[in-house]
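Note sheet for the following structure.
Note that one protein chain of the assembly has been removed; the remaining protein chains are unaltered in position.
After this line comes chain A, so read on.
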């Protein structure tokens, strides 16, 4: 009898426990269910894996990834490789950038889950008749956070990084003839084919921003190099996908013929220098050969810093497609740098120095005074 009672008690307990469990499960289900999608959310959302599968270089004709954020500063300073910029605010004006084939896969993204721009653009595209439109709702923040991903930057970003000396620019094309024929000022030559051999040229600090480039949108070398740099542990890896053709388009080739020499051998006419500095600073490479403490107090915005004591080791990195102009505080060290090139790398022809005293003020202004050679 007692045994029967105990058995019934256990059965009741088990049923009750089961019921509570079921209720709890139902309650949990209610808690975990996603909140209702906001009205503005597009109906077809994709995750980062989907985007990674489709973000191939070069982009296939039947896929277009579209950045719906403002061109400046968002797209310029970082976007998904291969993405086209059609800001939502410019949708109507730039609708001609969309592919003619309405079956093309369009993947819109913007600044993350709270950003409506990609959803708005996707809806507009669908209204135009595009049948395969998706939104990568987690957008650019998720792309950047995902291990193994790097970002693309635009020519304006590269120029700003160069001016502020804020990134190491790496040319991934073959050195001969591509790099030797012309490259972005200050760029290191690390051809992808020899990446392992020359990776020691990369900065030791793995947090240093790196910008890889090669021969344009269809060139894979910079992307492969970027992936290799990520594998080495570099945390700020960028690709200038439009590469050297875009750089040349924006800043032109070497204007060597326009340069007027100064009074002394190897010097550049100061007025010519000042004109180039104000109008086309990227058409020459200014190398400040003073010591670090002097350079830190001020220099020309577009100048790169190579102290004269370190110059010999870096002579091979100087470009041959643009004039290189050495500057210092009196003309002595810049003149020394000029003669060092004549001695060590005489094949480099576009070399000048300023026979002038250059002084810089805290507010960024400067003075160039001619000295006697």
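Convention: contacts are C-beta pairs under 8 Å (C-beta built on N, C-alpha and C of every residue); 3 or more make two chains touch, one makes a residue touch a chain; residues count from 1.
Please note the rule applied: contacts and distances are computed from a predicted model.
**Student:** The hidden chain: which UniProt name fits, "non-specific serine/threonine protein kinase", "Sarcosine oxidase subunit gamma", "ABC transporter permease" or "Cytochrome c family protein"?
**Tutor:** According to UniProt, the chain not displayed is called "Cytochrome c family protein".
**Student:** Looking at the whole complex, which of A:165, A:264, A:320 or A:359 touches the chain that is not displayed?
**Tutor:** A:264
**Student:** Which of these, A:126, A:156, A:180 or A:291, touches the one chain of the complex that we don't see?
**Tutor:** Of the listed residues, the one touching the omitted chain is A:291.
**Student:** Of the listed residues A:205, A:274 or A:343, which contacts the missing chain in the full complex?
**Tutor:** Touching the chain that is not displayed is residue A:343.
**Student:** Which residue numbers on chain A touch the omitted chain?
**Tutor:** Per the touch rule, chain A residues meeting the hidden chain are 264-266, 291, 330-333, 335-336, 338-340, 343, 353, 355, 373.
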